[in-house]
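Just dropping this structure here.
Missing here: one protein chain of the complex. Every other protein chain is in place.
This part shows subunit A:
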């Protein structure tokens, strides 16, 4: 029976592939109109050249591997095969192509951000000897300027004490980076070593300084014309909202995760099911209802209201992950403490919380990153340019009433994604280990 089912499965799979290959793809290709818009460069049979170039590269790799192996073999008097070296070379070639694929959008957006012209919809090809530039596959770097970035900072006044805070925060961040690089160099992986502790402290100092900066930045400092001059204010709003939402997520889920992991009260299992299944209701479709609620609380167009609106959606996942983390920790330490007369609350605060710091960081970061790029809920709850978030501002550039302001969008994207990029690369370890420790226990 199982064999029949398996064959049936393969037959269905084969049918699907055949349908894709012989019906769907030809149909797709037939939908392409064979006409060439003005300014479009098309080379008949260009793929032959591309394939030829690729084969040439492969040939060079094989030749290189063969030569190197020949020389090495002659010197060491051994007979080694050159195929492993070919394999390495081909892997590097493949990785190079993947890198091009992954970074192509990044290159385009960087180029657009430095281009003072609205490059996206320009028919005239750039004057260049390079075919790739003329076809606009590679962006035209002939006219570079900071104009787009300057527009984002137009009329921004930084108070002296804020400048001091900013410099201090930057120094702390620099110290963290230097320490991280140095510790990697000397192979110090222990976070309890003196350097590790210093790194942790300077990171905390950086977080506190930037939080102070974020809180004390006020709309009055943005005197520039046009909505785009408020960009930094949007970043500040977003950081504020995401940070508070992340903290709230940790606060709400920590005790709940502890209770689910360690207590055995009647109703634990049904409550866990409730926590899981409630989350499956598509969250933001309750938006009108949430809107009614928040407006009755008088919190419309406040960050408190927005954070409260987010707070419903952040509980289940964090609780689940934290519970999974606690279950992977041995109970023996807590049991000893309980026998010595400690209360459950003391066990939680004195023993488990210090151990859970990486998990709290993970839950915070996940919420922080998730909230940072949210714009649908924010769009409903916040009105007025002064309280926009980065996501809303970016949407405004591309869906603007009159035209797409592509250069501004590009510059704002580059600056707006920096906090998240820094967080992501800085805490890569937490993201990877968080996923493995919490949600993927197997």
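What we mean here is this: a contact is a pair of C-beta atoms (placed from the backbone, for glycine too) under 8 Å apart; a residue touches a chain by one contact, two chains touch by 3 or more; residues count from 1.
We adopt the following convention: contacts and distances are computed from a predicted model.
J.: According to its UniProt record, what is the protein name of the omitted chain, chosen from "Carboxypeptidase regulatory-like domain protein", "Sarcosine oxidase subunit gamma", "Maltose/maltodextrin transport system permease protein" or "Phosphate ABC transporter ATP-binding protein"?
T.: "Maltose/maltodextrin transport system permease protein"
J.: Of A:28, A:144 or A:355, which one is in contact with the hidden chain?
T.: Candidates A:28, A:144 or A:355; residue touching the omitted chain: A:28.
J.: Among A:65, A:152 or A:256, choose the residue that contacts the chain missing from this document, as touch is defined above.
T.: Per the contact definition at the top, the residue touching the missing chain is A:256.
J.: Quick one: which of A:6, A:92 or A:331 touches the chain that's been left out?
T.: Considering the complete complex, A:92 is the one touching the chain left out.
J.: Would you write out the residues of subunit A that touch the absent chain, in ascending order?
T.: Contacting residues on subunit A, toward the hidden partner: 27-28, 31-37, 39-47, 50, 84, 88, 91-92, 94-95, 98-99, 101-106, 108-109, 120-122, 131-132, 135-137, 139, 251-253, 255-256, 258-260, 263, 265-267, 269-273, 275-290, 292-293, 296-299, 304, 308-309, 311-313, 315-316, 319, 344, 348, 369, 372-376, 380, 390-391, 394-395, 398-399, 406, 409, 413, 416-417, 420-421, 424-425, 428, 432, 435-436, 439-440, 442.
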